[in-house]
Every structure is written in structure tokens, then in C-alpha cells.
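Omission of a single protein chain aside, the complex is shown with its protein chains in their original locations.
Chains here go by letter, A, B, C and D, matching the order in which they are written, and residues are numbered from 1 within each.
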């Protein structure tokens, strides 16, 4: 992935704009007279150059190197370092990849493990001088980049929501193991996103409280906006979690109600036949009717058989009536 | 929804009062000599005009634009921005809609997604000079508006409570899936209201702590009142949640006790017949009684049949007695 | 309830004491030269007079008016307002009623929705100059009143405890739905008390931290005592909650173990008879023994019948032994 | 218990030591020239004398009097008051009893409801001038006493641990109700200790933060030690709680797996016999073979009976094979 990290410069002032791909990180310093210089690195790399050129702290570089690092904010002497994750779908599963952002003077340096298109709309806005970008400093660009990353979670969540709607219908119809596995899959994905986005709360809370000095007063209001944005995403996640848990509950209760129903009805049915079969058993006995008048005289009665059949019918109907009354059927 | 947002002005001083529908937001500034000017906008719109006329911060406009935004408070340089939700019933479900409130000098601007009647009683009070409104400043109006919105949750909750009472009776009688679905529906509605109202705690806590400068000392006491009001609503919601969970528990225990009871009784019944049927099986065997005196001599006994019947009766009664004693019946 | 609220004055100094029922609230001011004046109002009323005579804040009156209000503390400019609840039993259920307490200068005003006897022992102490009352100021009286209200929760909890002990025995014997309903009733009562007393923690915590100026230094120690007292009550409630949950658990496990036992034993019993009945079925078949020597020659054997019976006995005993060994019986 | 509280004096300086039983509390003041005076009272009593002699605050005396009081710390004007509990085993159950400790100047006063031997090792150390006692002030003695009380929880917990190990083996073998009751007993005891020791966290946290002035700088480090000691005890308790919950889980899963196994095997067995019995039923029918060649010609076949037996055997073996393949047996 970090075979050939590409460096792109977006430098702009209120009336100027330059976009260029460069080969060496120190070339970025040539643009420092622009109001804002955004150095975008696609791929993890140039870490030593970062330390040399921008005097980035050793801690930040260590954090970028570690592949399992957690979203974090480091407020360093003269620069800010933010590490956060982007989530994207890959073959039905979710993957997360690191994005590192530095703010130093009028430089914003972004380093993305995965060259996605999350920042494209910002690039377009700067190119065509839309929005507030060109009239603001680097701190506003930083805000916009962070906001774009957070906003990028929304389609992921919408995707989960629509999958959940499909599952909701499935749960009431199918009851095979596949459905359960899918529900578990959804839950795992929700937990995954939640775990990825949760540390951002802390990052933005601290950015608001401790990172003030890096932001113009007019931009500070936007920091709270970031925090609120994450909270909104988390609200969606929490309600999705509730829904997924509800799905599991419905799944199990559907299964167990079905089993209960089958067993109940079948037990009732078999119970009705038990005394009937007992009666046929009685008249299937071979007591010698000639040996004694007390030995099964019914067998020789004129209406013995039809009376027995009617009696069995009466018993069956009586039991059915009783079970109905008890609401067992 | 925001086809034609309507702007209404409520301007009043201790002895004057004017109510007027205006077409352009900047006309509102003509009323600025009144003690309090309440600009009510029904529908989401005039956002750019808000920024131009009242110098409302970009952040607030962004928050209003986002349809899934969360309740929030922004304490801006010279104005307060509060975003919160109203909940109303629509076709058996609950919907929430945004209400934005600004406080700037003697102006209170409210913007409601849905032109409900939640503020009507306040309008009436101002029109007829009831209550404290005309003797107070814009901060008191703000308090009253917020209090009205919170108070509006009460009928929603009462509605849920009465639905829950109906369900409580249903649960003990019916046991079909429909009841379970209704309980789940109630739970989801309770969670929905809870999630809507929960962020208000944070909003009012911060309003009390950080928003003090926007409130006269005599009005500050009311801020705590808002917080307490939300806490009371949450108390009701929590106890409804407990009740709903209790309903689910009762539902499942009723179902499972019923199934248990059926299976238990039927198992007992069938168990009584098993040995009896076995006996009839024995005397249904065709051993040749003429081939040997040991071959089923009972069949030729004089009282063979009645003794067998009596023996079976005795066995049945004995088992019944045993099951009764064990309390299995 | 607030038909005719009664006002009683308890005014005392170290050496003087006067107790009088008055008709108008402003008469209370005549006693202001006493060290402490306790104005007790039985019933909710005289709210406007409170505002006029004692300059009580509008917020406090609003809180009293709301019937579902939550326990709260308001530290107002020159007076304290505390709202809390008393719980009492009514027809087997628990009810809560509001008690409002004001502290202003040397005045303590109490307003109780329900004229109970919770303050009687304090009245007696003042009348007969027992305890520390007459040597202390109004802040100590306030402490004593709050302590009495909290202390009044103890008999309620003791009642619940003794009901729980009765239930504990019941659970192991009876297993009908009634018992379950009673356990749920106990749980609901415990939750009710818990919800009533929980906000007091916050009230007393804030009283200790923010209300200091209303208390002499020597009385401040008592504020912590109040907090501790509530914590003790909550400790009792929590352990009762654990016990009630334990009861439910025992109830369900008793039920399910009983059902399991019945089904297990009956299944075993029926399983023993199944092969026996099968054997009787075999020898009940009508194959023509005269058509072939292979057709059920057993039927004509000399010891056919007794051997068959012995074989069946052997099978039954063998299965019993196997089930015993497997500990299924 | 507090019939005749006994007062013992332990007074020591670096080079002097005196131990004496006294009858009146004020005699303790005679020893005040020693570096440290430890007044130990076995039994609850002399409360009024405490107030008179040592000017102990009324709040502390109230807390001691209340039998259900909770562990607490009161930082009073010129003295510290700590109330905490000792737990000991009595007839298989756990009991807790109050211990009150005062620190005032060079006096440490301990009052124990139960004259146990928890302080014995401290007494021995002082008597024989072991440890640091004689070179330290009263604050160190206070630390040592508190540490001894906390340390005394360890054997109680070890006892619970060893009981739990015994139960762990029992659970896998026996499955009677007795075992379940014992597990519940263990859980209750763990909760009891937890509830007793939990408030100590708060006590020692506050002692560290707010009680600093009562401790020499060199002794202050020990306060954190107390907090850590309680945390360690709580760690043990938490892991015991996990283990106890695990026991319950194992118990229930053992029970239900056993029932499942029985029912499964027996159901399979009975299912195998059902079609066989049906076949015997068919050939037990009495259709008149002489009336028609279609009426059960099998009965007159030469190999009718053995073929039927073989067919039944084949069916039985086939079903057994099917069940084995499906892993139902």
C-alpha cells in the first residue's frame, strides 16, 4: 500500500490557487507564502522526511507506524497531530484505515492509508473557489477535512440500515441459521463502526478544550460542531444497535414460539388418541367369551361395535371441546 | 415543508403590543425598539437572510440544515442558539421535528419545522397581557418557549401510559404475536422519546453554567427549572421503560407457564394410559391357551375380564393419587 | 387536599416558646423576634401569600404547583428552597407526597401535602425543651426536619423487608402465579422508593457544597450527616433489590426444575413401557400358525406365555437399572 | 454487647511505654504528655463522656449510635472521625460490626463493637518496640489501625475462595437444589463483603484529599497505600463475583444439558419403536382372510412371520443408522 506514496500540494490564497504533484516533501516548503498549504500524501510514508522538514514530533510518527493505533489527538509544541480512521466496505465486510492529519502554521498535512475520494468535494470547492475556504486560514481547512471524514460514516450507516430492513422481513419468514448468522454479522459491523468512532468523541472534546490556541476565535465554534457531528453519528449507531438487538430477540422468540406451538398442538393431538387407542386395546383382548358371561360380553352385543365407535367419537369431541375451552388448541 | 415559511412578529413592551405577519426578514428590525421582539418562522427557511440580518453564526445554520441534527446549544459571541426537537404522533408512530431558537439582544427568533400549536398559550398570554411576559425581557420569553416545548412531551407520555395500561390487560389474556409486537412498539416509542429528550439535559446544564451572561440574574433561577423539568420527564420515561420491560417479562412468563402447564398435564395424562394400554396388549396376545395350561390361563377364567378392568382402574387411580400427592396435577 | 390548609406557628428562643394556629400568613411575621420561627402549613396553598410575605421566588412556587415535581434544591438569593417527598402506605400500595421547605433568615416554612406525624417528635422536643433545638438557630431546625423526613423511610423499608421474608418461604412452597405477582409488586415498591429517594443524594450533595452560606459553621457538619443518612437508606434499598431479584431467580428456577423433573421421570417411565408394548404387539399379530411352522411357533410353545412375561420383566428391570446408573431417575 | 465497655490506654513515646486499663474516660487525659496515646474502648459506650472529655462532635456520636450506619469519614474542626466495619464469620454466615476511630492531637481513640484481636499485632509491636510505631506520631498509628482492619478482610475472602473451590467440584457432580442454594449463599456473602468495603474507597479517597492537614508529610504517602489496599481487596472480590456467576452458569447449563440429553435419547428410542408397533398393529387386525384373497394374505404366507420380524429389524437398524448419521444419538 505504501509502495509509492504520492504527494500532492494544494496551495491557495484568497486570489491564488496552485495544485501540483511533487516528488520530495521539502518542495512543499516552497509554497509557504500561500495563505494555506495543504500537503496530501496518499499512502503511509515519508515519515522521516516529515520529522526533518516539518519538525513533527517523534510520538506522532510512532503512532502512525503502529497499524492498530487508536484515534488520537496530540497537541504538540507548535503543531497539532490528529489520527483517525476511515471505514469502507470491502467484500461485504468493513475495513478501517488510518488517516493522519497535521496542522502547523499555515500547513495542513494529511496522510491517508487509502487514497479514497473523501476529500474530493473539498478539493473541488477550493479549485472553484466555492464555500468559505479561500477566505479562511488553515484551521478552517482542518475543520473541513475532519468534518468530511466524519460525514463519510453516514453512507456506511445507511447501508447497514437498509440491510437491517431486509433482515427484518427475513426474520419473520425464514428461520434458518443463515438469518441468525446475518444478524450477528450486522451486529458485528455496528460494533466495529462504533468502536472506530467512539474515540473521536474524546479527540474532539479535547480539541475543543485544549487545542484552542491553534484556532482563530471565529473557527472555534466549528470545533463544537465536530463534536456534535460525532454525537449524531453515535446516536444513529446506538439506535441501530437497539434495532439489531431487537432483531435477535424477535428471531429467538419466533423460533421458540414456533417450536412451542408445534409441540403444543402435536401433544394435544396425541393426547386425544391415547384413550381411544386404549379402548381399541381393551376390545382387542382375547378373553374367552365362552368361558364366562362376564368375559367381554360387549363383543357379542348386537350394537357393540357401533356403540364403541360412537363412544370413541364422543370422547374425542369431548377432549377437543375441553382443549378448546382451555385455549390449548 | 419549507415551501413558504411564514414569518410572524410578536413585539411587545410593558404597555405596547404588536403582532404582524411580514414577508422579509429584515422588516423584523423595524420593531427593535420594543422591549422584546419574537420572530417566529414556521418552516425551515430564510437561512441566508438570518445570517445577513442577525449575523447568526454559520455553525448554527449548518446545524439547522442537517435533518438528523441532535439537540444542541451554541453559545456564540453575541447570541445564543438552541436546537431541540418536538415530538408528535403521526399515524400511530412518533415523529420528531426540529425547532431552532435564537436569542440576540431583545430578539428571540424561533424556527419550527412544523407549525404546531405548542406556543399558542404563550401567544395568548402576551396578547392579553397575562403572566409575567410583558414585564420581563427576552431572556424570560426564551425560558417560556423552552419550557413550553418540554411541557409538550407530557401528553405524549400520558398517551404512552394509557396504551400501556390497555396492553397490561391484554397481556394476561391474549398471548398472540400481535401483543408482543405491540409491546415492542411501545418500547420503541419510549426509547425514541428518551433519545430525543436526553440531549436536552446536557443543553440545559450548559445553559445554566455557561450561558449565564445572556440571562438577567432574576431569570437565571428559571434555567435550573428547565433542567429539573427535563429530569421529571426523564423520570416518567424511566418508569415507563421499567413498566414496558415488566410487560415483556410477564408476556414471556405467561407464555412459558402456559406451555409448561399444557405439556405437564398432557404428559401426566398420557403416562397414566401407558401401563393400561400395555395390559390390554398383554391380553391381546394370541398365545395358544389350548397348547399349554401356562399359556394365558387368565383368558379362560370366569372373572378374568372384570378383574382385569378393575386392576386397570386401580392402577389409574393409584397413579392419579401419586401425581396429585407430588403436585404434578 | 388543599381545601383548608392550616398554618401553625412554632416560635422559640432559648427561654421562650409559643405555638399558635394562625389564619393569615402575614401574621407569621409578628413572631420574627423569636430566635427561630417555624411556620408549618398542612396542605398545599397560600402560594401567592408566600410570594408576597416572604418574597419567595416564583420558581419555587412553580415547582410546588407541579404535582409530579422531583425532589430539588434551589439556592435563591436570600432563601433556600427544598422540595422532597414523603412516602406512605395506602391500601397496600405506596404513595408519595410533596413536602416543601423554605429557610429564610430565622424562618423555616414547611408545607406538606399530607399532614402526617413525621415532625411530631421534633415538635415535642421543642415544646419540652429537649435536644439541642432551643440552643440552635433555624439552620439546625432545617437539618432536623430533613433528617426526620429521611428517617421516616426506614419503617417503610422494614415493612418491605418483612413482606419479603414471608415471600421467601412462599416461593419455595407455592408456585402459582399469585406468588410471582407478589414478587413483582415488591420489586415495583422497591423501585418506587428508590426513585423517590435517589434525587435526594443530589439535593444534599449540593446543599453541602453550595448551600454553605445558609448554615453556621457548627451546623455544616450535619449536612454531611444528611447525605450519609440517604446513602444508608439507599444501601438498604439496594440490598433489598438484590434480594428481590434473587427471589425471582429462585421462583423461576424452582418452576423450571419442577417441570424438568416431571417431564424427565414421566419420559423415562413411558420409555420403559414402549418396548414392552411392542412385544405384546408382536404376539398379538394374527399370523396363521397352521399355515407354516415359521409363523409364530412361540404361540404354541408350552411355556410361551410365562417366558414372554419374564422376558418383558427382564427388559423392564434392565432399563430401570440403566436409567438408575445414568442417574436419570 | 455494650454492657461494660472496657477502656485500655496504650501510651508511648520513643523510650517510654505504658499500658493500663482505666475506669473513667477522663483519666486518659493524664497520659497526654506521651508522644501517642491510644485509647481503646471495647464495646459501644462512654459516648457522652467522649463529647465532654475530647470535645468530639455531636455528628460523630450520632453516627456511632445508629446501628446501620455506613462507613464514613468526618473531617471535623480539630479532629478526624472514621467509622468503618469489621466482618467476621458467625455460624456459617457473615456479620459486620462497627469500629469508630478518632484522631485528635496525639490521641487516637478506637471504639469497637466487638472486642476482636484485629489490633493485637499492633499492640505487640508497640509493646516490644517493633516496627516504626514508637518513632512516629499518632497519625501513623491511625494508618496502622486502618490498615489492620482492611487486612483483616483477607482471611474472610480466602475462606470464601476455598468454599468456592469445593463447590466447583460439587457442581459438576451433584445437581440437587442444595448445591444451588450453596452457590446463592456464597454469592450473598460476596455481595455482603463488597457492600461493606465499597464505601471505604470513598472514605480513603477523601482522607487523602481533604484530610491532609491531620497527617505529617511523611505519613501522607501511607494514605494512598490504604486506598490501594482497599482496591486490591475489591479486585479479589470482583474476581470472586465473576467466579460465582460462572458457577451459576455452569450449574444451569449442566442441568439443562442433562435434561436435553435424556429427552433427546428417550425421544429417539421411542421414535424407533413407533413404526414397529404400527406394523404389529397391522398384523393384529382381524380382517377375515377367508372372506377374500385380498384380506391380509400375508398371515397365511409360509414365511410371513419371519419376514415381518426381519422387516421390523431392518426398519429399526435403518432408523438407528439415520439417527447416528444425524448425530442425534
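What we mean here is this: contacts are C-beta pairs under 8 Å (C-beta built on N, C-alpha and C of every residue); 3 or more make two chains touch, one makes a residue touch a chain.
Because the structure is predicted, anything quoted here is derived from the model rather than measured.
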Of D:29, D:166 or D:257, the one touching the omitted chain in the full complex: D:257
Residue of D:116, D:281 or D:306 in touch with the missing chain, whole complex considered: D:281
Hidden partner chain, touching residue among A:62, A:127, A:216 or A:324: A:62
Where the missing chain touches chain A, by residue: 57-59, 62-63, 66, 68-70, 72, 74, 76, 177, 180, 184, 188, 191, 195, 199, 252, 255-256, 259, 262-263, 266-267, 269-270, 273, 276-277, 280-281, 283-286, 289, 296, 298-306, 308-309
Chain D residues touching the omitted chain (full complex): 132, 221-222, 224-225, 228, 231-232, 235-236, 238-239, 242, 246, 250, 253, 257, 260, 263-264, 267-268, 270-271, 274-275, 277-278, 281-282, 284-288, 291-292, 294-296, 328
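Definition applied: only the chains that are shown with their structure count from here on.
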Each chain counted as touching chain A and chain D at once: none
Interface numbering overlap (same over half, different under half) for chain A and chain B: different
Angular offset of chain B relative to chain C [C-alpha, multiple of 5 degrees]: 70
Set of chain A residues in contact with two or more other chains: 284
Contact graph of the chains (line, ring, star, complete, other): line
All touching chain pairs, where touch follows the definition stated at the start: A-B, B-C, C-D
